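Got a structure for you, written out below as structure tokens; questions coming shortly.
Each chain you see keeps its place in the complex, though not every chain is here.
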Amino acid sequence: MQLFTPDLQRWLDLAGIFVFAISGALLAVRKNFDVIGIAVLAFATGLGGGIFRDLVIGAVPPAAFRDLGYFLTPLLTSVLVIFLHPQVERINRAVQIFDAAGLGFFCVVGTIKAHEYGLGSFAAAALGVATAAGGGVVRDVLANEVPLLLRWDREIYAVPAMVGAGSVALLLHYDAFGDLTMALCVLLAFGLRLAALHYGWRAPRAWHRRSATAEGDGGRER
Amino acid sequence: MQLFTPDLQRWLDLAGIFVFAISGALLAVRKNFDVIGIAVLAFATGLGGGIFRDLVIGAVPPAAFRDLGYFLTPLLTSVLVIFLHPQVERINRAVQIFDAAGLGFFCVVGTIKAHEYGLGSFAAAALGVATAAGGGVVRDVLANEVPLLLRWDREIYAVPAMVGAGSVALLLHYDAFGDLTMALCVLLAFGLRLAALHYGWRAPRAWHRRSATAEGDGGRER
């Protein structure tokens, strides 16, 4: 099954890797890493989620090591950010919108690929979320930061991916998938992420925790 | 070969994942992460060690992605901790005892599974230890903490797992395994960990290091 034509899908794939790689390269610039560090974070962020998914489902070598485009995209992204990072920072809003699009696209194709390799609905959806959000976790771990995904003071990132991947898993389970329904799942995750950014939606913390922080706890946090 | 009946083994497996997931979810609450962060750490701690073992021995997709119970256990654990974390913290002693049981159980089943996939005695025992202790390392790395496993100021955790996994490897090597001897290995690791907790056993540091720290070094440590 194909969400889109193979050609279109590949271009969307590369576009998603591109925007993820930008977020990795920009973090490396902010952390004052050298050009090697910028390239490493661009690769890890752009390809990390997909490599994890492919290792888990046994699709080795992962797609990232078989298609030259997957390799050149983070490389070119690094070069771009190395020379133009002030300009890229300035269009950060646009980058976030593309990142939301990448999130929507990757949670859907990740779920589909895991399903094609025989995983059940829940496992496929979980891997879809890992495909979309995993690169960012690898990026933050390498940069020695608490992953944004885990922090309460950021707009929700995993929830849109979960909704998108979960919808795909449901559609696959009921044999109701098709080009249109799949595209709707991408748009659903994309739209939710945009809305979260626009309205500042955050996930709640543990029960009883809200009052505690008002009193200034979080001492173990950096 | 089976340590216990498949049904009993599965329940022990899920119980082990449950207590490991609790330790992940509680750390997330202490670090003030949101509910997504709590769930991510519960999954990573409960399933991380087993996923690593399965990737290394080539058992893909890992068990965690094939059995729905493996998926639902950390999910339910997260919900439990989100609403009842003060109560769970209060029975922390009980949690530690269950965690010790999980340690004993996982180091044994991890070694057996690796052996079944054809690994040698040393490699199988090493993977048994990784199964038991790996989830905690993933938890601490994701939470941006120095892994407890590496710290000198904590009761030994890896040593009981090494003794348990090593005993299993020896028994397998001499064809002397069976339900009884295997259960004894679980109890051995479990008992050692409990004794370590009770008597405050710690692993030594490098030679000449004790005096050095008395003079207040460790400046690079956080």
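Note that the chains are named A and B in the order they appear, and that numbering of residues resets to 1 at the start of each chain.
FYI, a contact is a pair of C-beta atoms (placed from the backbone, for glycine too) under 8 Å apart; a residue touches a chain by one contact, two chains touch by 3 or more.
Please read these numbers as outputs of a predicted model, since none were measured by experiment.
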Given 2 visible subunits, total identical subunits the whole complex contains: 3
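Going forward, only the chains that are shown with their structure count from here on.
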Degree value of the rotation bringing subunit A onto subunit B, based on Cα positions, nearest 5: 120
Chain centre separation (subunit A, subunit B; CA means) in Å: 29
Of subunit A, residues touching subunit B in the complex: 55-58, 117-120, 122-123, 126-127, 137, 141, 144-147, 149-152, 156-159, 202-209, 213, 217-218, 220-222
Touch list for subunit B against partner subunit A, complex: 28-38, 40-41, 51, 55, 60-62, 65-66, 68, 71-72, 81-86, 141-144
